[in-house]
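Quick one: the structure is below, questions incoming.
The complex appears here minus one protein chain, its other protein chains still in place.
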Amino acid sequence: MTKRWTLPILLVVIAMIATACGDSDESTTTTAAPSGTATTVSLAPGETQPPATTAAPAEPITVRAAITGGEDTINPYTYISGFPGWNLLMMQYDSLMQLDADGIPQPWLADSVTANEDLTQYTMTIVDGATWHDGMPLTVNDVKFTFDYFIENATGRFSRDLRGVESVEVSADGALVVDLAAPNPAFDLVALADIPILPQHVWEGIATPGEQTFDISTNVGSGPFMLTDFQEDQSYRFKANPDYFRGTPAIDELVVIVFADDSGALAAIRSGEVDVIFERVSPEQIELLDAQDPLDISQGPEFTTQMINFDASKAPFDDLAVRQAIELAVDKQDIVDTVFLGAATVGSPGWVHPDKPAYNPEVVPVFDPAAANALLDDAGYADSDGDGIREFDGQPMQFEMLTNSSDSLRLRIAELVSEMLADVGIGVTVASVETATWEEAVWPGFDISNGRNYDIAAWGWSAPVQANTIRIAELVNGDPGVGFLNLTGFANDDVDRVSAALLTEADPAASQALIDELQVLIAENVPFVLLAYPDGAYVYNSDVYADWEFIAGQGIVSKVSLLAPGDRP
Amino acid sequence: MTAVESPKKRGRGKSAKLADRLGWTGGVMVAALVFMAVAAPWIAPYDPTERVGRPFSAPSAEHLLGTNDVGQDLLSELIYGARVSLTVGIVAAVVALILGTTVGILAGYYPKRLGSFLMRTVDVVLILPFLPLLIVLAAYLGRSLINTIIVIGVLIWAGPARVIRSQVLSLRSREYVLASRTMGAPDRWAIVRHVLPRTALLATGTFVRAVSTAILLEAALSFLGLGDPIQKSWGSILFWAQARGAFLTPAWKWWVLPPGLMIMIASLGFALIAFAMEERINPRL
Partner (left out) sequence: MRRLGQRLNQYLVVFVVAVSLNFMLPRLMPGNPLALLAGVDVGLMTPEQRAEVIEQVGLNAPLFDQFVDYWKAVLTGDLGFSFRSGRPISEMIGERLPWTLLITGASLLLSAVIGIVVGSFSAWKRGKKSDLTLLTGMISLQSLPSFWLGMLLISVFAVQLGWLPSFGAVTPASDLTGWANVRDIAEHAVLPIVTLTVLSIPGVYMTMRYSMLEVLGDDFIRTARAKGASETRVLFGHVARNAIAPVVTFLAIRFAFAFGGSVIIETVFSYPGLGRLVFESVSGRDYPVMQAAFLVFTVAVLLANLLADLLYPLLDPRMREA
């Protein structure tokens, strides 16, 4: 930690007063370009300077990126969020495989990946010439060490990826051989493209990473960027790794700035103080930001979800008719148009994103409030006292719908859903609570065996759950060991059978048949209501750096965006 | 910060009249807002919960202040917002007043053990961490407008309790109270007959100030995401303006400025009344 503040406070105050009182011309000249580092080519808004002629290849490029909320020291045991925390982690580390622009894993640190017939054994050779940031060569032994290390220190996030790994060996010809207990068709996506490879010489001395306090000296990776400075809750400074095995990165420095909230980041990109926002911008900002020169927007479908959960283990949501009626009563297109201003994909009742090859086109969303009313009437949920709310077991169908106040779009969705459900005689009051309170009610202790403390809740999963289609089983299987993300307490024998089979099906065609079947079953049995998949939209200053790569479903925040086009997967 | 009191006569002259005038200005402002709140259904052009226009519309003949992020009429939200904001402000202040006056009178009248205990409680409440307290209260009281009101009331009662206690302490030593005590009248009688009426004016002044504090606090809670953004209050309009980036777009003129000004007017109105009342209680000021 540099102690810049130790300068006498008095000087600061004097200087501050001087600045405040100084005439505006003077302060304009010095502060109009908070792009400070003379190397960046960023224009203050409104200034009409000629297009930057200074962007010659020799000029070092610094990209300043905004994130919301700190990520600690961003090593494999300390980063906080799945997005963008993991993405920043992987700027420094490499995985054996790397997602390409279509979201398909391609060989990366491994220059070849082969699997046996029944997908229980994966064999990889490691590229030549990859080195660690400290200059040591990266070898197959580091890879084996990494696998063993994550398996042994099971509290880390990557240990789960390696469940089912029976052995990790280095063969006589220097290849890595991983044996699995059961076929795992998604092993490349889930493990090989996810796990950061660690340098053995750095980590072998760290016995219990869960109890370790890290500083950034541990952040020795093989990736295109090296973390050189970290100010907690202020900024991260990454220098390009000139010896990167795929080639020198396209930019020289990446500065990641931590903001307290979204509006701070928006203000900063508009004032030219940052060059890209590593979080999705809210739909209403897309047009506005795009209209401002030199800002541009990179936009595309993503795999995060917005959904409604209900406690399907208790009345009245244990009744299929009620769940189906809710699915039919919700106008998802209206939600996409009103809340997302069109920048989202309408949710498929079968979970799988329509842009994915695994999507079953027979499963389509239906909006039909009349049919929903008929279903509820037939199932005996009448409005006997004429107050517009139906009754069940003698009680009114009046529920509280929990949302987290930190997600304003989700709050609006909840409001709209409550209006829509009122039309079919289900009363819903939206209760907006602070995030940890909401999480604890929907997913107490992050363990579904603790049950649920809600009736209806607005919810959403991050992109990785959708990205790997096989993970569908985790969401719907009634066995808590398999369906550990089954937050709604849903149980159905057919769904259990098909989803269990899917997990170990090695044959791609048979696997797809199971996925198709499962989508139909989910759409029929409604374990949850999937409302929409919001688009990803990222704003960047095209004068500073414009070659951002939008990885399908995952967005622009990855090392791929910052490599020269020829070096990308 | 109770300065030493030394009663000295000084005529209520021109300045008192001016203070009264300020008080009346405040009164008119508050009355206008209360009228707006009561008459909202008749004044407001639309139902603020209905989506009546395109989201993010600029002001037009149909929507004088444009629409918000889901197409609700901002003018109607602003008018209806008076209901929630004023209710929160006034009811929370009532809660604070009841708590503060009771504690203040008891502590002032029985300064020994009970008073000492109560004042230590006040000291503790004044330094308790605000945010976790808020979340804990919300968790155990449930989530509703009532909850927001109680939370704010509970958070702001301690200050007034101190002020009222010192007033009662000085009253306690006055002749009439001492007289009634020596004559054997029960404490309850002395409190009701002598202390309460003389504290009432001060309490009302404190109360009016508490209203403006509560209105500001409600807005701040909304901003931190700890309020209830679904309720149509001025604070929640600002929450949405902030959440949907209106501070940085031209929309700030019709989305951000008006609710901020309303909060300011309401808070100012009550503060002016409070000022005029304090002027009456202690004419020297």
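All chains are identified by letter, namely A and B, in their written order; residue positions are counted from 1 within each chain.
As a convention for this text, contacts are C-beta pairs under 8 Å (C-beta built on N, C-alpha and C of every residue); 3 or more make two chains touch, one makes a residue touch a chain.
Quick caveat, the model's predicted, so the values are computed rather than measured.
Novice: List the shown chains that the missing chain touches in the full complex.
Specialist: Counting the whole assembly, the omitted chain is in touch with A, B.
Novice: Of the residues listed, B:64, B:135 or B:169, which one is in contact with the missing chain?
Specialist: Touches the omitted chain: B:135.
Novice: Looking at the full complex, which residue from B:86, B:107, B:248 or B:277 touches the chain that isn't shown here?
Specialist: B:248
Novice: Hey, which of A:259, A:278, A:490 or A:528 is the one touching the hidden chain?
Specialist: A:259
Novice: Looking at the full complex, which residue from A:182, A:436 or A:564 touches the chain that isn't shown here?
Specialist: A:436
Novice: Name every residue on chain B in touch with the hidden partner chain.
Specialist: These residues touch the chain not displayed: 1, 3-4, 6, 8, 10, 13-16, 18-19, 22, 116, 120, 123-124, 126-133, 135-136, 139-140, 212, 216, 219-220, 223-224, 235, 238, 242, 247-248, 252, 256, 260, 263-268, 271-272, 275, 284-285.
Novice: By the contact criterion defined above, which parts of chain A meet the unshown chain? Give residue numbers in ascending order.
Specialist: 1, 4-7, 9, 11-13, 15-16, 18-20, 24, 27-28, 30-32, 34, 36-37, 44-46, 62, 64, 69-70, 72-73, 78-82, 85, 154-157, 159-160, 210-214, 229, 231-235, 237, 253, 255, 257-261, 263-264, 267-268, 270-273, 434-437, 439-441, 443, 445-447, 449, 462, 484-485
FYI, only the chains that are shown with their structure count from here on.
Novice: Between chain A and chain B, what is the gap in Å from one C-alpha centre to the other?
Specialist: 43
Novice: Enumerate the contact residues on chain A facing chain B in the complex.
Specialist: Its residues touching chain B are 262-263, 266-267, 270, 282, 284-285, 288, 338-339, 341, 400, 405-406, 408, 411-412, 415-416, 430-434, 437.
Novice: Applying the document's contact rule, which stretches of chain B touch chain A when the two form their complex?
Specialist: 51, 55-56, 69-71, 135, 138-139, 143, 225-230, 239-240, 242-245, 247-249
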